[in-house]
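Accompanying notes for the structure given below.
A single protein chain has been removed from this complex, and every other one stays in its place.
So that you can tell them apart, the chains are marked A, B and C in the order they are listed, and the count of residues begins at 1 in each.
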Amino acid sequence: MSTKLQFRSPSARPGDVPDFSQFHVSAPGELPVPDLRFDAVNPWKYATGLIRVLDSEGNATGPWADYLGDDGDDNAILLGLKDIMKMRAIDARMQNAQRQGKITFYLQCTGEEAIGSGFQRMLSSGDMNFPTYRQPILLIAADYPLQSLLGQLYSNQLDPLQGRQLPTMHSARDYGFFTISGNLGTQYVQSVGWAMANALTNNSKIAAGWIGDGATASNDFHSALLSASVYKPPVVLNIVNNQWAISTYSGIASGNGVTFAARGIGYGLPAIRVDGNDYLAVLAASKWAIARARKGYGPTIIEWLTYRAAAHSTSDDPSAYRPKNEADAWPLGDPLDRLKTHAIKQGIWSKERHTQAEAEFIAEVKEVQKEVEAHGTLIDPASMSPAGIFRGVYEKIPPHLNRQRQEMGY
Amino acid sequence: MSTKLQFRSPSARPGDVPDFSQFHVSAPGELPVPDLRFDAVNPWKYATGLIRVLDSEGNATGPWADYLGDDGDDNAILLGLKDIMKMRAIDARMQNAQRQGKITFYLQCTGEEAIGSGFQRMLSSGDMNFPTYRQPILLIAADYPLQSLLGQLYSNQLDPLQGRQLPTMHSARDYGFFTISGNLGTQYVQSVGWAMANALTNNSKIAAGWIGDGATASNDFHSALLSASVYKPPVVLNIVNNQWAISTYSGIASGNGVTFAARGIGYGLPAIRVDGNDYLAVLAASKWAIARARKGYGPTIIEWLTYRAAAHSTSDDPSAYRPKNEADAWPLGDPLDRLKTHAIKQGIWSKERHTQAEAEFIAEVKEVQKEVEAHGTLIDPASMSPAGIFRGVYEKIPPHLNRQRQEMGY
Amino acid sequence: MTNMTMIEAIRSAMDVMLDSDPGVVVMGQDVGYFGGVFRCTSGLQEKYGTPRVFDTPINESAIVGMAIGMAAQGMKPCVEMQFADYVFPAFDQITQEAARIRHRSNGQFSCPMVIRMPTGGGIYGGQTHSQSPEALFTHVAGLKVVQPSTPRDAKGLLIAAMNDPDPVIFLEPKRIYNGPFYGDHSAESIGWGSHPGGDVEDDLFTIPLGKADIRRAGNEVTILCYGTMVYVAERATEKTGIDAEIIDLRSLLPLDLDTITASIKKTGRCVVVHEATRTSGFGAELIAEIQEACFYHLEAPVQRVTGWDVPYPHAQEWDYFPGPDRVSRAMRRALEA
Partner (left out) sequence: MTNMTMIEAIRSAMDVMLDSDPGVVVMGQDVGYFGGVFRCTSGLQEKYGTPRVFDTPINESAIVGMAIGMAAQGMKPCVEMQFADYVFPAFDQITQEAARIRHRSNGQFSCPMVIRMPTGGGIYGGQTHSQSPEALFTHVAGLKVVQPSTPRDAKGLLIAAMNDPDPVIFLEPKRIYNGPFYGDHSAESIGWGSHPGGDVEDDLFTIPLGKADIRRAGNEVTILCYGTMVYVAERATEKTGIDAEIIDLRSLLPLDLDTITASIKKTGRCVVVHEATRTSGFGAELIAEIQEACFYHLEAPVQRVTGWDVPYPHAQEWDYFPGPDRVSRAMRRALEA
């Protein structure tokens, strides 16, 4: 018998019928809530199972629902609806603004909103996220001013980063949002270092790292898990598995690995796998992992199962590499639809209220967008001092940068 | 409750009593020989258990002994004794030569010899090892000429590498030994690429990567396991866990991970853990993993349990960081003693024959050493053309290197 | 002859090499089924099959590490870094391994591989899609470093690089992938159709590494540049009306010092232009060689026009970008002196 390389490919390509038949969707309650120490539980079960709360009818059931308790009350549900709807309004308007040439670049997170929203709602002030560009909803759920958010997208005077970074590469220390790099993976291990500082200075704060399925392939993913395993700092390491990395399906990053969560096992790190489109499961799992970190039981790996319903970015056209209707076939559905159904069942929401809310959020974003655009767009840019680019490279401008500024003529 | 970092430390430091009480030594036969496809077996069991053949009395028993069959016959045993004894003679003489200032640097592999010897004996010609500096015995078991081996250590005209590399950083393509770098980890993923080329060109050869317990922390370790998991090339990825990385005990590299083999599980790679001081277990496990690769079933991770009985190198003094007699307390004993006991039990060896053989090997090495030293030592170096250093940087010497050679004045 | 964009020319180079040499494999992120985010490998997997052209995980270090193993056995991997900004995770494998395997093994093993990467800014890519790291690679003995400025050069140089016995860093100026760029982003973009450099032989041909190209003969000042900056220099020359000799280096390592010195001994003045940050950029190396080789011919200090020593800005990238005005000023300084 001869040796042949394995070249992995997704279950469906353009023209094929979307196929998730290999994807096992467990019922809520299949996995009990383990003790925070996570001792004596079978790691394999949690790293390969799927934690869920909402059943197909939109009822909250099972041990994780019980564990969530009041943190999943009506108010929490409404906050979730608000975050997600607001995010979708922003995505819609900004995608459009980019198409109109008003901003250089944009990137939507459609279909993944429940994860960042629910996780952020369980954090405390002073905790720090190390997000990817796909998690702006962390800022929404932290009530970051829309004006700053849009200002950064428009790279004008309202941009807290003075146009230095790409749109969507936000930084908001006061809102627990670390400066995004753009280099994949690098910040995952930094979140571990930040958490180490939390423990060393005993400030009772925690850190959260974020990475995509594709970027789990990066060396920094290993660096982060290794460091977390060696020093056990208060960090939650989130893996957002949205099935795609630009045109590359998650199987190229997982290889023959069963799940991404399972990577944690080899490092002796508790790892759980969660339905990321189930807002209540997100709240419950986040509550558990954050409590573990806060109480000093150490790191947790969470693989969030979701689906990147939108294109990778405004530079991408997914129809070239996956079936058009694959999102509809995604077994875990849409997080907003599912939360909406649950809210209506709870009697705190209605179709009408929903439609009305959608309009309200679009209006709110439009409003802010108008203000922000008044300060400049790509078509009609705000003037910025050329010499400004020499600021902030170092705390004090060194002689050679001053010479260059003079040479520049400003 | 507050968050405290974990700072891992070994069970014993200088002055303490060596303590391996946490180390579970399974009996031969605890783990059956799985089908080469490794389907449907519990990966956890093999990644955390310990494959052994020789029992405490030196008898070969259990399923791995049966699987080994004739490959563990009298001749194989005598070859193992020969390799290890020859290696020890070389280590003794070269350690000494360094102390006498005849060579710049040396590094012993005492206590770990069974692994490289047994593994190499199961390879076929054309297979390629990507070794660490700790595996010169791969060359011994491949019958590499002693003159070339010592020539490299003496960096004189007999050095196949013309003195370009540190002693112990050998390169011997015709003997299946890839050029050693000195940067830890880097070559582990290269072995995967080499194996991919084997598969792509269908040449029925395989590759073997080598890495130490400490270097499993390197990013390249992850790169290698990931790549092996994605493309499934014919490669055996060896982890030599000799408990120490210079002064750093293996717990700093493992973190909370139970074993190093367990890292493979998250990548969906078959991973086994083997008594590396049990020559017959080495032969059997090597035979199995190499057959898997050769037959096209893909990569195998092997964690070899052993103990670095010698100092890290001639620059190191272990008494500063571990108990003096820790090696004697090591539960898996000494590979040569154990093989010797077995050979004597088999009636093919005796104490007298052993003592005589030791003397023969020392004599053989001394002999070659004399020839080699005639070509120059560090004290009395052989002259080499200064301009020689410009050769081999590129296939053809480019203009700027010719200019520099002229500037040099030769 | 076909008129091609630089993307098509690069694809064509890999195409003819895949076709003529079974040892060639093409690998990288999104390069397989999809054909690369810049489409440089579009259609190649379909034509040559997955084992020849395939997707890799997002791990630049693993990509280069695997390629080194393949190359050491005699294959000719041509790997893509999605952006030059993302080559740094592979920096160890490239500088400590690929560059040294031939030397440290005394020729038992070698590393015939090409690492392609889109480089340079001017596309509003911000600090992580705009960098020009060429100088870093030129400091590493054992590497070769190349950057084309036309589709024809891109194909000829890439084929030469893929056939080279040693590792080659192949930098692709993404700003001119689809047409020359003269430094004015408000001007409407033009394609390669009208440019002679867009006419490319259809089959296999090579342009030797280490040979510069005199893009414009002139007598008043020598401009040394490569990639996008060649067009910026051309525009500055038009603007100033100065009779400049514009030399496209094409190959930074090895460097065509003969062509450079011949020109400067003629003009006595020199302007060095690159988009990378200034300090320890490749311009410094050029100046060091020039002042040694042409000291007594230089009538004025060699002028450096480069990116400023700051991270590549997003909104203000045109304040960073070394455009025709800055080059013009430098040319005048070189002449005034």
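Note that in this section contacts are C-beta pairs under 8 Å (C-beta built on N, C-alpha and C of every residue); 3 or more make two chains touch, one makes a residue touch a chain.
The shown structure was predicted, so the numbers you read here are calculated from the model rather than taken from an experiment.
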Handout entry: Chains in view touching the one left out
Key = A, B, C
Exercise for the section: Among A:291, A:362 or A:393, single out the residue that touches the unshown chain. Expected result: A:393
Handout entry: Hidden partner chain, touching residue among A:5, A:81 or A:196
Key = A:196
Fill in the blank from the handout: Among the options C:268, C:281 or C:324, the absent chain makes contact with C:281
Handout entry: Residue, one of B:34, B:163 or B:299, that touches the chain absent here
Key = B:163
Practice task
Touching the hidden chain in the full complex, which residues of chain A are there? Just list them.
Solution key: 128, 130, 160-162, 164-165, 169, 171-173, 178-179, 181, 183, 186-187, 189-198, 200-201, 207, 219-220, 223-224, 226-227, 230, 392-395, 398-400
Exercise for the section: Considering the whole complex rather than only what is displayed, give the residues of chain B touching the chain that is not shown. Expected result: 5, 7, 9, 13, 104-105, 155-156, 159, 162-167, 169, 181-185, 214-215, 217-219, 245-248, 252-253, 255, 315, 320-321, 381, 384, 386, 388-390, 393, 400-401, 404, 408
Completion exercise
Where chain C meets the left-out chain, the residues are 85, 88-89, 91-92, 95-96, 99-100, 103-104, 127-128, 135-136, 138-142, 253, 276-277, 279-285, 287-288, 291-292, 295, 298, 300-304, 309-311, 337
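Operating definition for what follows: only the chains that are shown with their structure count from here on.
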Handout entry: Most remote chain, CA-based centroid, reference being chain C
Key = B
Exercise for the section: Report, in whole Å, the distance between the mean C-alpha point of chain B and the mean C-alpha point of chain C. Expected result: 42
Completion exercise
So, in whole Å, the Cα centroid of chain A is separated from that of chain B by 43
Practice task
Averaged over CA atoms, how far is the centre of chain A from the centre of chain C? Could you give it in whole Å?
Solution key: 36
Exercise for the section: Two or more other chains in contact with one residue: find those residues in chain C. Expected result: 51, 56-57, 59, 61-62, 89
Practice task
Check each residue of chain B and list the ones that touch at least two other chains.
Solution key: 196, 198, 200, 219-220, 223, 226, 230
